[in-house]
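Quick one: the structure is below, questions incoming.
Here's a slice of the assembly, chains where they normally sit.
Chain IDs A and B follow the sequence of writing; residue 1 opens each chain.
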Amino acid sequence: MDIKLTILLDLLGTFAFAISGIRLASGKQIDWFGAYIIGLVTAIGGGTLRDLLLDLTPFWILDSHYFLITGAALLVTLVFKEKLFKLGSTLFLFDTIGLGLFTIVGITKSVDAGLPFWVCIVMGTITGSVGGVTRDVLLNQVPLLFRKDIYALACVAGGGIYFICYYINLPTGVTETIAALTVIIIRLIAVKFHIHLPLLQPIGKKKQLIK
Amino acid sequence: MDIKLTILLDLLGTFAFAISGIRLASGKQIDWFGAYIIGLVTAIGGGTLRDLLLDLTPFWILDSHYFLITGAALLVTLVFKEKLFKLGSTLFLFDTIGLGLFTIVGITKSVDAGLPFWVCIVMGTITGSVGGVTRDVLLNQVPLLFRKDIYALACVAGGGIYFICYYINLPTGVTETIAALTVIIIRLIAVKFHIHLPLLQPIGKKKQLIK
């Protein structure tokens, strides 16, 4: 992808993830600084776990803009409040674009580290989704990831498409664009048409022998 | 231990841990892929934290069979459902064998890393029990580890026995077998005879000065 466009989308994705954390924290007896931290963790949590697993320096140590953008997200939330969320579908679009981009960033970093393709897909999925899982755990909820829509699965599908493009030798920029679009489009379609996987029905709950 | 037997028990342990995660996730508005992820985290969470603490490459990056076995566990759960859990006590046995084996794997890796004996026991306990703790946190429950039976303590006891055997120079295979059996037998006896540690009674709850 065009470098400038990538940076712009990364900023937008970070902003949207931070907003999603801050909004979920609102109305829960959480103060402004607590909301800032939850927004931050939502935005950088996935990439941080990926870098720990890959034994790389956490990406945000090298670049302060993730902390600044989260600050901007808090400020915008406090100033615009409800008005911001009349833009609901716009923000949802950012969040989804962020998901697509973060997934591809995770895959690219893992490819650079020389890992097998399936590990790269796992790392892409972690990058895209662990921030939201951590946010939900901190807010004491069962993570949305496990419950709704197609989220992690969109990352996995995008990762699969990435490696199909990769092995037929498409140029890197094209491969990344197609893979990111795959994540984004799958998620948009799933939300729009309420497509989701079957739920796992209760199984063997009476016998509590296994821990 | 015999290498082939070790691998077989590792597979069985992974399978049993994955099943325990998937079953606990069932009936909680969690979809199939969410259940897969929870099964996976239960099976590989402990070893992953151990490898991060020891600054080693996470073990599952080098070997895809943990992801495949978790997939098999989900498939088996979906196909056999209740029938699977008529095997309740068999599965409990796998889970306990997995605990014993994972604990010894954690200790062995730490001994190889040249750590003092008490750190090795801590790492063994982490390997055996952190997966289950993460599973419970993700499902928004106070971890069973803190509440029921003898679990982490069985790992610690097994670790103690390991180093007694180690210092009297028993062969490695014998040491590992005795230690793993210690974990397994303590846990089996504790569950069978409902042995557990005393609960910590409420203390000083009225004054909420300390945070």
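We take it that a residue touches a chain if its C-beta (ideal position, glycine included) is under 8 Å from a C-beta of that chain, and two chains touch if they have at least 3 such contacts.
In this text the structure is predicted, and so the values were computed from the model without any measurement.
Counting every copy of the one repeated chain, the full complex in this structure comes to 3, with 2 of them shown.
Quick note on the criterion: only the chains that are shown with their structure count from here on.
With centres defined as mean CA coordinates, chain B is found 29 Å away from chain A.
Touching chain B in their complex are the following residues of chain A: 52-53, 55, 115-116, 118-119, 122, 133, 137, 140-143, 145-147, 152-153, 196-205, 207, 209-211.
Within the complex formed with chain A, the chain B residues making contact are 16, 19-20, 22-23, 25-35, 37-38, 48, 52, 55, 57-58, 61, 64, 67, 77-78, 81-82, 84-85, 88-89, 91-92, 95, 132, 137-140, 144, 148-149, 151, 191.
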